[in-house]
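Here the complex is missing a single protein chain, while all its other protein chains stay put.
Chain nomenclature is as follows: A and B, assigned in order of appearance, with residue numbering initiated at 1 for each chain independently.
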Amino acid sequence: MLEHLHRRSFLASFGLAASGLALGIVPRNAHGGAAEWQPSVFIHIAQTSLVTLVCHRSEMGQGIRSSLAHLLADELGANIDQVKLLQADGDPVYGDQNTDGSSSIRKRYTELRRLAAAVRVLLTQAAAKTLRVSAKSLTVADGIVSHPASGRSLPFGELIDAARKLHPIDPAKAELLPRSALRYIGAPALRSLDAPAYVTGAAIYGADVRPSGLWIAVIARPPVVGSTVRTYDDTKALAVPGVRAVVRMPDPQPPYAFKPWGGIAILADNTWAALRGRDALILEWSSSVHDTYDSTAFRSTLREAAQKPGTVRRTRGDLEAALAQADKVFEREYYVPHLPHVPMEPPTATAIYREGRVEIWASTQNPQAVQKAVAELLGIHAAAVTVHVTFLGGGFGRKSKADFATEAAYLAKHTGSPVRVQWTREDDIQHDYYNTVSYQHLTAGLDMDGRVTAWRHRTVFPPIRSVFDASANMPSPSDLQQGLLDLALDVEHIRVETGAAPAHVRIGWLRSVYNIFHAFATNVFIDELAAETGADPVATLLGVIGPPRILSLEDLGIGALGNYGASLEEHPVDAGRLRAVVERCAELCRWTRQRKRGRALGIAAHRSFLAYVAVVIALQQREGRIHIDEAWVVVDAGLIVNPDQARAQMEGALVFGLSHALFGGVTFREGRAEQSNFHDLRLLRIGDAPRRVHIELVESEAPPAGIGEPGVPPVAPALSNAYFAMTGVRLREFPMAKAFGFDR
Amino acid sequence: MSLRIKVNGVLHDLEVDPEMPLLWVLRDVLGLTGTKYGCGQALCGACSVHLDGRVIRSCVTPVRRAEGRAITTIEGLSATGDHPLQRAWIELAVPQCGYCQAGQIMAAAALLAENPEPTDDDIDRSMAGNLCRCGTYTRIRTAIKRAAKPSAPTEGSP
Partner (left out) sequence: MRSRLEPRSACLAAPWIAVLLGCEPSPSVAPDLPPETIEIPPSDLLPKEAFAGIGDPVVRSAAQFLEATRVLLHPRCLNCHPAGDTPLQGDFGFVHEPPVVRGPEDRGVVGMTCDGCHQDDNVPLANVPGAPNWHLAPISMAWVGKSPAEICEQLKDPLRNGGKSLAEIVEHAESDELVAWGWAPGRGRSKAPGDQKRFGDLLRAWVEDGATCPTDGEHP
């Protein structure tokens, strides 16, 4: 039995008004007493008929709170307007809470519907008993169980006493409502439940939690990975009014995982004093083995590796022979630098340490990871760490890492004060868990008709695993499932090879992860093959994908496929679905006709997180700049619970992908990140974003696939391909800004 | 140092460093957390508030500049939270993560106050300072036009 501090007393003693927390945190085992029935950790029903739905996944703009609430309410038979939403703390009772991998709906869709169905069935049974009628004669809608024959009805609230006495039902056996009875799931415009809080400033994000006595910490961080504080002088820092303490952070040892990132913390009454205090620190840093990390030099290192034979990870046919016999051999190389997440809200977490227990508020994508990491750092039990999840001002994968929360916990324990660690934008850009840097070498053998008979893809990149295992320098199979092993190719002879590359910075996962550079290389390469053979890019793309078919492991040339944690039965590699989005996208943008008229269009398509997405981008020259004029996105993500949110995710992924392609990422010189804020790490602004965007969602009853990430990978290659269509010049790396007329 | 400022119609007497950026006065001293920190360098617009109705980036504006003038934050844009922009933002489901939206709305409010029927170019120019990492720009554009002319049909997706 887990012990926990009751939320109310904690809040009262620390001056937090319950109403100020727009999310309304629900702690574990909060028994509402007789007045509330909790048949499931996700569903609570009060005597007043108020239905409380608990969201166990973090809200970072993907609309998961609204989507899950609508899903549960729909199956339950409640009206969304009667629903109160609560955000779950970190607790294994909710299952996996890592909001990552575009998985919140696709992994729990059926299970959550069955939970809600089971509750509905119990309520129906309770009503049947109370009204002395058969359960079959009852209907459920808007939180009321009705008996149409007699005109009698009972709201949920009046049924909970009877319902809680019934024998529980196995959700796996609960019958789901038929599609025709659903009114929320799949409806075109579900209400965004949190929008009112966002537009009035009431939504509480990580830095908006203000326990009384709070100290705010800003940390001077090691400029190079592996360097530590050699000496420091904090006299001037301590003299800044408002500064309360200076604390040396523990130096992280590899593997870095989610440990605090070292350096010197300045703690103050307010953020301004902390910032000034940090600025007044005089610090000397030790040298580090990574002092020589230089992006230009490392690019050559990666390139050399990509040009040599590597470890074979996918093989079909006899590549060497096929290349030797090919009429033409065509080779190209592609480079993508480290990409940073830069969520609009830089990482931040607030912690209170008391008598061996920690309470944390964090804009985290993974509260259980915070529990584990803090427990490990402080040598306490994970159950002694309470993690409340606030709204996230963007995540994109940065906030699944618990490091910023461990920093807050460390300082809270060390000082005895409530502590908020505030990462500045400079911290965020210079000390990120970057998407990895990659170099790829592709080789195709073409026959006399321009058909691809051989395909070799070499990819070299420092893997994410390096933060968990310092010696890791090779991609794992789960890395390679992203756009390499699951790539549908109608090519007889295939080989995919990987090379070794060590990490010199913390590497992490970033919205669509390895798919970003794999999709870039493969889609631009295919477009290059089209140009080489004088063929239409759409025709070439469809030719390489091949006819509609399900690709078996044997077809792919692999022994196993992680498949994003899904079975191949439920989510096969379906070339037909990939073709379909390509064809539909070409149709939507009137590809052939527009190109005849001289419009510069580029296309790309990719399967990632089990969804299939095609993107076409149109460019236009105007006033010395090349503008992104229009874009079309066609998505097949199976059954979509919240179509408007899915559209929003695609609109957003487009901008996200364009920012990276145009402005690139973070480069390193002498071990240090060269960029520091939005003047040199640029993001797309409204004036450069396409004004006309067309998103089409394929109607499908296939199992739900991912939504948050799949929109990203096709964007950069579509942009590069459109640029080629306009200028005849091929862009094979990020950033592309200068080519588009930006001056830097 | 004692300073008097008016925020959302309420007078506050503060004992603060006059050079403290208004952003931190609002958030840390007055507890008005609707205005956000995004960059600290006037590059992202998340900290946008009104000073006598004009947009300023509070992260670089020293609080002394606000003395004797009226500050409006997102919390004060409308007493009932239904400024036409807020309504349009909700109707069109503009916010994704929502973090930049207070700044977006404050900038848009200043734009509409001066220019009730902004063109796309006007929107580009006046909203250029407000970054959105989630990429809600097409909806922001549509929502500004809808707030400007609630009855007219608006172009652009969705």
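By definition in this document, contacts are C-beta pairs under 8 Å (C-beta built on N, C-alpha and C of every residue); 3 or more make two chains touch, one makes a residue touch a chain.
A quick note: this is a predicted structure, and the numbers were derived from the prediction, not measured.
Chain B meets the missing chain through residues 19, 21, 40-43, 45, 54-57, 59-62, 65, 107-108, 110-111, 113-115, 122, 125-129.
Although one chain is not displayed, chain A still touches it through residues 275-276, 279, 677-679, 682, 685, 687, 743-744.
Note that only the chains that are shown with their structure count from here on.
If you average the CA atoms of chain A and of chain B, the two centres end up 27 Å from each other. Within the complex, the chain A residues that touch chain B are 59-63, 189, 192, 194-205, 207-208, 210, 216, 241, 269-272, 275, 342-346, 391-396, 422, 424-425, 644-645, 647-649, 651-656, 659, 677-679, 683-687, 689-695.
Across the interface of their complex, chain A is touched by residues 17, 20-21, 24, 27-29, 31-41, 43-44, 46, 73-75, 78, 81, 85-86, 89-90, 93-102, 105, 120, 123-125, 127-128, 130-141, 156-158 of chain B.
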